[in-house]
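Here's the structure, in structure tokens; my notes come after.
Of the protein chains in this complex, all but one are displayed in their positions.
Naming follows writing order (A and B), and every chain is counted from residue 1.
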Amino acid sequence: MLELKNVSRNFGGLQALSNVNMVVPKGRVVGLIGPNGAGKTTLINNISGLDHPNSGAILFEGVDLCKAPPHVVTRAGIARTYQNIRLFGEMTVLENLLIGQHGRGRATVFEALAYLPRYRREEAALRERARTLLERFQLERFAHMRASALPYGDQRRLEMARALATGPKLLLLDEPTAGMNPAETSALGEQVLRLRDEGMTILVIEHDMSLIRQVCDEIYVLNFGQIIAHGDPDEISHNPLVIEAYLGEEDDGAA
Amino acid sequence: MDSGQQFLQQLINALSLGTIYSLFALGYALVFSVLGVLNLAHSAIFTAGAVIGLLLMRYVNASAPVAFLGAMIGAGLLGIILEWIAFRPLRKRGAPRISQLISSIGAAILIVNGFQLLFQSLFGRTEEYFPRGIVAEQPILIGSLSIQPIRLIILVVSLALMLLLQFLVRRTKVGMAMRSVAFNQRTSSLLGVNVNWVFMLTFFLAGALGGAGGLLYGLSFSRVTPFMGQDIALIGLTAIVLGGMGSIQGAVLGGFLVAIFQTFSIALGGSSYRDAFVFIILFLILLVRPQGLLGQPEQNRA
Partner (left out) sequence: MNFLGSIGISEAVIQFMLVNAILGLSIYVTLYTGMFTLANAGFMAIGAYTGVLLTQQLDWPLWAGVIGGMVAAGVIAVPIGLPVLRLRDIYLAIATIGFGEVVRIVLLNFDQIVSSLIELTTGERTRFALVNGARGIRGIPKLTETWHLVFFVLLLAYVLYRLHRSRLGRAMAAIRQDELAAANMGIDVVYVKNVVFVLGAMIAGAAGVFSGHLTRIITPDAYGFSQAVDILAFAVLGGTSTLVGPIVGGMVLGALPEVLRFMQQYRGLFNGLVLLLFIVYLPGGLINPAGWSSLWRQARRERSSQGETLPEAS
């Protein structure tokens, strides 16, 4: 489904990604791990169009997206969450989910201004979908609250709901459990598995190894911008290169 | 006069105008590099320099050098006051930098209108001339070139001030503190640099330079108006954008380039398009190379 070919990115001398090759097959949950500063977020930024590789190709369902702007990537079916939460804090939770569906609406501005039936039907449908997502992530009671007023864990879940609102085929999660307690973390893991069972493809960055073991079908390990290992969770945890890369960072992030 | 000499004459005019632009633009650049904000009230401080100089000459018969010093100090103090009322409260609140731009516009309007009222009550009109004979008026002849003494004075005084600033920023402890705050405010304050004090000092220096520029500008036309800063506000902005926002050398370079460009565009196309040329440069630079000639590009991070 997603295929990276020799993707490289450097920031004025710093090689954040070098010749990354990676395949995310349809319907699988792929983990991406690596020490701090390894280039994981950079990789997700490049896939989602916020940043662009210096060389290489990013093929999504056979189409090269490496120069595509973010909204094109999203409309092609890739959605993401952020390591540092980036909700629209001044909007309500519901509105955040409406924004998520931006690319799916068809009514024109003029239909909206004239308050025509198609616009009204579409608004109702958008709201309905937003409600479904709220239920799915147990956020209904917050629907009309400002997103910035939500408790931290709920903000993370809202971000995931908002990403799903765009109607993606591939979901990129950047440390979705950062700052969550163990109970919240495993609940989120359940969500991820449920999404996979419904046919979603997921690429997840995580420091929390228990979550990685819980959800991932396969894992890539990134260190200094290079893929140093690839395999299923068991193989990875016994790979000497990986152990070496993580030396001294063992408990990092797994609060 | 042949065309070579005419060129030289023009060049000297351009250089003396350029030093004023550079002095003025340095004020914008200092504040932008240390605080990361654009102080649009800087043009009002420029005017303040000229006004203070004029008042000192008029009402206490100050000599030119004394008036000049007074203007620099007065304009510097005005800079500090501005920092207190228009910037510090917003910075404390962590307001976006556009808010600080707006408050500085407000301050500029306040100052300019204040001067307008002052002029009306003191002189009964909104322009005033310097007393005669403050600077020598007999043109200096070099070969067949005739140069106004004020132009030479401007050149020498401005260059001296720029060198002084360069020395201050590069070679002194105070300059070190300024540079470290410009580089990273948080770290500097952890290292024991008194950040607020550095900000005050920056505004004082910026104000003093702007004030000096204003007085020299006024002297070169021998006239002061409350609105003289408005003519030069955008020219100064063009200079710093051209040189690279927040770059000290860039501001100086930008000031000279704008002056040279202006002077020769008058020679080519007539004075009514002089300013249009400047704004076209401003536009082009912003679009093609927003970081300016000597600046580093800004990166955004997700």
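Points worth noting:
Quick note on the criterion: a residue touches a chain if its C-beta (ideal position, glycine included) is under 8 Å from a C-beta of that chain, and two chains touch if they have at least 3 such contacts.
As the structure is a prediction and not an experimental result, all values here were calculated from the model.
Touching the chain that is not shown, out of A:Gly27, A:Gly103, A:Gly179 or A:Gly231: A:Gly103 (per the contact rule at the top). Among the residues A:Arg9, A:Arg129, A:Arg162 or A:His207, only A:Arg162 touches the chain that is left out of the figure. Of the options A:Leu2, A:Ala79, A:Val93 or A:Ile202, the residue whose C-beta touches the omitted chain is A:Ala79.
The chain omitted from view is touched by exactly one of A:Gly37, A:Gly89 or A:Pro182, namely A:Gly89. When the missing chain is restored to the complex, the residue among B:Gln5, B:Asn61, B:Asn113 or B:Ser146 that touches it is B:Asn113. In the full complex, subunit A touches the hidden chain at residues 48-50, 69-71, 73-75, 79-80, 82, 86-91, 95, 98-100, 102-105, 107, 109, 112-113, 115, 119, 123, 148-151, 162, 166.
Contact between subunit B and the absent chain runs through residues 37-38, 85-86, 89-90, 95-99, 101-103, 105-114, 116-117, 230, 233-234, 237-238, 241, 245, 272-273, 275-276, 279-280, 282-283, 286-287, 290, 300, 302.
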